[in-house]
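To start, I am sharing the structure in question, which I have written as structure tokens.
Every protein chain except one is present and positioned as in the full complex.
Chain naming follows the written order as A, B and C, and within any one chain the residues start at number 1.
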Amino acid sequence: MRIAVIGGGSSYTPELVKGLLDISEDVRIDEVIFYDIDEEKQKIVVDFVKRLVKDRFKVLISDTFESAVVDAKYVIFQFRPGGLKGRENDEGIPLKYGLIGQETTGVGGFSAALRAFPIIEEYVDTVRKTSNATIINFTNPSGHITEFVRNYLEYEKFIGLCNVPINFIREIAEIFSAELEDVFLKYYGLNHLSFIEKVFVKGEDVTEKVFENLKLRLSNIPDEDFPAWFYDSVRIIVNPYLRYYLMEKKMFKKISSHELRAREVMKIEKELFEKYRTATEIPEELTKRGGSMYSTAAAHLIRDLETDEGKIHIVNTRNNGSIENLPDDYVLEIPCYVRSGRVHTLSQGKGDHFALSFIHAVKMYERLTIEAYLKRSKKLALKALLSHPLGPDVEGAKDLLEEILKANSEHVKLE
Amino acid sequence: MRIAVIGGGSSYTPELVKGLLDISEDVRIDEVIFYDIDEEKQKIVVDFVKRLVKDRFKVLISDTFESAVVDAKYVIFQFRPGGLKGRENDEGIPLKYGLIGQETTGVGGFSAALRAFPIIEEYVDTVRKTSNATIINFTNPSGHITEFVRNYLEYEKFIGLCNVPINFIREIAEIFSAELEDVFLKYYGLNHLSFIEKVFVKGEDVTEKVFENLKLRLSNIPDEDFPAWFYDSVRIIVNPYLRYYLMEKKMFKKISSHELRAREVMKIEKELFEKYRTATEIPEELTKRGGSMYSTAAAHLIRDLETDEGKIHIVNTRNNGSIENLPDDYVLEIPCYVRSGRVHTLSQGKGDHFALSFIHAVKMYERLTIEAYLKRSKKLALKALLSHPLGPDVEGAKDLLEEILKANSEHVKLE
Amino acid sequence: MRIAVIGGGSSYTPELVKGLLDISEDVRIDEVIFYDIDEEKQKIVVDFVKRLVKDRFKVLISDTFESAVVDAKYVIFQFRPGGLKGRENDEGIPLKYGLIGQETTGVGGFSAALRAFPIIEEYVDTVRKTSNATIINFTNPSGHITEFVRNYLEYEKFIGLCNVPINFIREIAEIFSAELEDVFLKYYGLNHLSFIEKVFVKGEDVTEKVFENLKLRLSNIPDEDFPAWFYDSVRIIVNPYLRYYLMEKKMFKKISSHELRAREVMKIEKELFEKYRTATEIPEELTKRGGSMYSTAAAHLIRDLETDEGKIHIVNTRNNGSIENLPDDYVLEIPCYVRSGRVHTLSQGKGDHFALSFIHAVKMYERLTIEAYLKRSKKLALKALLSHPLGPDVEGAKDLLEEILKANSEHVKLE
Partner (left out) sequence: MRIAVIGGGSSYTPELVKGLLDISEDVRIDEVIFYDIDEEKQKIVVDFVKRLVKDRFKVLISDTFESAVVDAKYVIFQFRPGGLKGRENDEGIPLKYGLIGQETTGVGGFSAALRAFPIIEEYVDTVRKTSNATIINFTNPSGHITEFVRNYLEYEKFIGLCNVPINFIREIAEIFSAELEDVFLKYYGLNHLSFIEKVFVKGEDVTEKVFENLKLRLSNIPDEDFPAWFYDSVRIIVNPYLRYYLMEKKMFKKISSHELRAREVMKIEKELFEKYRTATEIPEELTKRGGSMYSTAAAHLIRDLETDEGKIHIVNTRNNGSIENLPDDYVLEIPCYVRSGRVHTLSQGKGDHFALSFIHAVKMYERLTIEAYLKRSKKLALKALLSHPLGPDVEGAKDLLEEILKANSEHVKLE
């Protein structure tokens, strides 16, 4: 059984491999093969990975994408199209227009998506023609890319993953001194735009307790996060990224007055790669990098796809009835029953109108962006931007788009 | 055949009556009965109306709502809950919070809706128990109220009307030297949040010509309305009210620097009522009042409900398949086939994702507001406000709501 | 404006042409071009047609299907794949297995469909690649073929027509001394499997009167048609073909004891063609042929597609919300608003469960048959036959299919 990791030179790779080592007792893994366009970074990471793995499975490097995936059963996408330089633009350019340039739900996600689509299209096509492997995607914007692959490229074996759900579950498990598997959620939305209506721990409905806990925490940290009355009113736990929508001005101020996250990450990565050259254990600095539990999410998903136990994972996939009052074909982040290679969505009843308000609006933006890409149309791209709840007004929209396209001209050309 | 007009003291009443006179050759009208809580204004208007009608049908005044509707076949709602004073608050209060207080699609529509719901609930209940008449609604926010009546009060014979569609049709007819009935549209959305994808005149698709016309007009009037590139990009004609969404800052500036529309209207109305005391013809000043062709919309609708010709009207009603990719139960503003008391929606294919982005978001806000009203819940009202695309950020939301509720405490109480 | 008639040698052609002459005052028709594989019959008919037309438009004959349709705006399909000999088999073979071999809703419709599909597929493909004309289809089984073309071949400009709806309307109009256009119906179902829930004449709901009329008629003709209690119980007017479903045994007996309809028609046709050789007016004998008002249905449809009046026609097209509790993609026979080349379905509310029971079952059979054809699979054809409510039991099914396929081996081959 071979797993291909695309974006092997990522600083996350060692943690991912640790996750694979953890499940290698339950699941047979013969080989993990890496591919990255940055061969230098990949070399450093894979050398370190070999020291971690100690022959428990083979560790290989591939020269081409195709040779990496041709014999793989699973392909993990964790590459960053355009690298951190791309992200720097995603975050930086919108700021000049008074907009939040956040890399997924903000306008930054728009340019990130346009950079990603041509590569994703080519890669998915290659997988379809060769191994027909299951693709597990972490490449951002993860939900938007899953919408693209499932509904436009129509490749079914594509699962969008994110570490937000598993981190939320871990947090809940800690509060209630429980295991990850004891936590069960009514959870839905888009990636980084998700909502939690119900929290069960060991079968008990602890939603009210979670609200109290959230409010308690909030009252201790004034001027941070949502005010306590927010949860009293909305009665839904919202993804932290919703702060960009509901406290737009405050968040804009905060972001503008800090160094861009992309630049922070560049520094952290530099340090990390220094450590990786000689490390035999995962350095503590990795936690600063974000992406906590990313490896657990991926490894456990592979484990439960490989076995017949039947476990719940929160992934990005087509709704298919999970949320009754959303169309079947919306790609959503929702709990699924995963068993022996199959991913079944679970019926969760109706979604709350407050949550749906954001989900619908951003889903329409996602589709407009995809349509703009497929037609390589600058005009449609403008239309997509105008529909984004965090996007530009008619004033400014045109200049913003021109600047985004110029900065990304190497990756995508629209006319 | 009796028609009841609720809000008889409105300055629009004479025009409405003129419309009824126009159709009284095709349709038998025996009596028109008026009801208004402002008996003084109504007295002036109805006296004028009697001079207009000259016995072509009976003109009556009712002391109570019930006696007005009990024998009516049609009931026209054109009352303004809270009067122009209410509208002044709707428009003025949000401005203090940096928000557009427009009376339908803006935050002003929120307070207007909360004032309207208890009266609508009571009135619809009375009609249901007595005449079971067809209600034609102009009371604002007209679409929001239709959503309330059709989906929550579940009264079917309720048609929301607005003069935007018929004015658009008139404009098109003028450009192409055609009659109103020669114009056929692919038209959908919410009231004051509608979109036109296709324009046909005498069967010919003139959509491209209309875009050219719009762009031509725009290039002559710099800095007003949407820029020419907007139509190139979006390829949909948008309701003028969409400017509040797509040029929010510019529109806010414009509104803030002018006198409130409510106060302008107060002045116009004062002059109008002076004229009405003695007029025998409709005074020219009425055109300033807005609401142009309002009477044509209502009178033609009644005519075509009363006859078996089968005509198209654009009204607010449940989607029922008209727009394939919107739920059947959304109340939309769409073309319908009207014949002998029945209103059938027409299949129009799929809606554009750009249009759907706004329609979904505002529909969710509408439902949250209705749910807040039905539970008389201040917390849910806050939730509704937060979901409004033109609504407040988390900061400011609470104070805004308190001020709105205080100003409207006479009409609605939430806890 | 050119109209192409495929199956020009049909005995119906003169009546169709008369219909076209009738509308040629309202609609400009330049040429009517005929195509038929039976050149001899076509010669006789077209010669007669020329005498009828007297130069009011050009009458042409085409050697090939392609040259007939390449410049046409409308293409009328009225050919009979396999001719009356084919129909004889359709009706005769099932009888041997104790089954009703009726040519549309019975098992006869199954073999007729399999004969038609390859020709329809080729013809539609040619139209798509050349004129992209609107196709009006009378070829049987008309609804089944429309399902095939709209949902599997995905050609949109295809309208299935039948003379049952217009004959029902005429009958109603006669009873109430009204015009065809005064009659409006809540009508839905499949072709030859349709249901009428409501009848309005000049806007008045006369449904109860129609039931009384039906019952009255029934009580005078004992042992014919449905018993009077049937309408009391079901409260829906059913297509006459429903007798095959609801009085299967009686109808089987009746059919078995008569000459096959195909053979009757052969005789009538022979006489007709004798007359056609010399006729200058349509001979009375044509009425025996069935298909009454067929020409009115087709000609009026073309007239209303060519003009901007906006008229109602009952045609076979995709549901698209017309019947709320049936899927959007079912091809149904329903009233549509026809205007300037566009066909819009009208919302009709929910369908009755009794009607839906038959509609669903036969729609599933239709799709299974189409899938069997597309895969040229004998196994799937057997599956389709087993699902037919009037189809064979497991016993007998295999032999029946073999005999059908053998008799039609010239037209379709399954493996």
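One rule holds in what follows: contacts are C-beta pairs under 8 Å (C-beta built on N, C-alpha and C of every residue); 3 or more make two chains touch, one makes a residue touch a chain.
Just so you know, these numbers come straight off a predicted model, no measurement behind them.
J.: Which of the visible chains would the unseen chain be in contact with across the whole complex?
T.: For the complete complex, the undisplayed chain touches A, C.
J.: One chain isn't shown here. Among A:S11, A:S62 or A:S322, which residue touches it?
T.: The one listed residue touching the chain not shown is A:S322.
J.: For the full complex, which residue in C:L214, C:M364 or C:L405 touches the chain that was left out?
T.: C:M364
J.: With the full complex in mind, choose from A:R170, A:R339, A:K379 or A:H411 the residue touching the hidden chain.
T.: Residue touching the absent chain, from the options given: A:R339.
J.: Give me the chain C residues in contact with the hidden chain, please.
T.: Considering the whole complex, chain C reaches the absent chain at 226-227, 229-230, 232-235, 246-250, 325, 327, 353-354, 356-358, 360-361, 364-365, 367-368, 371, 379-380, 382-383, 386-387, 389, 393-395, 398.
J.: Footprint of the hidden chain on chain A, which residues?
T.: For chain A, the residues touching the absent chain are 182, 184, 200, 202-204, 307-308, 310-312, 319-322, 324, 328, 337, 339-341, 344-349.
To be clear about the criterion, only the chains that are shown with their structure count from here on.
J.: Going by C-alpha centres, which chain is most central here?
T.: It is chain B that sits nearest the middle.
J.: Which chain pair shows the largest tally of C-beta contacts?
T.: Greatest number of C-beta pairs in contact occurs for A-B.
J.: Can you give the whole-Å distance between the Cα centres of chain B and chain C?
T.: 45
J.: Please work out the Cα centroid separation of chain A and chain C, and write it as a whole number of Å.
T.: Taking the average C-alpha coordinate of chain A and of chain C, the gap between them is 54 Å.
J.: Please set out, as single numbers or ranges, the residues of chain A touching at least two other chains.
T.: Residues: none.
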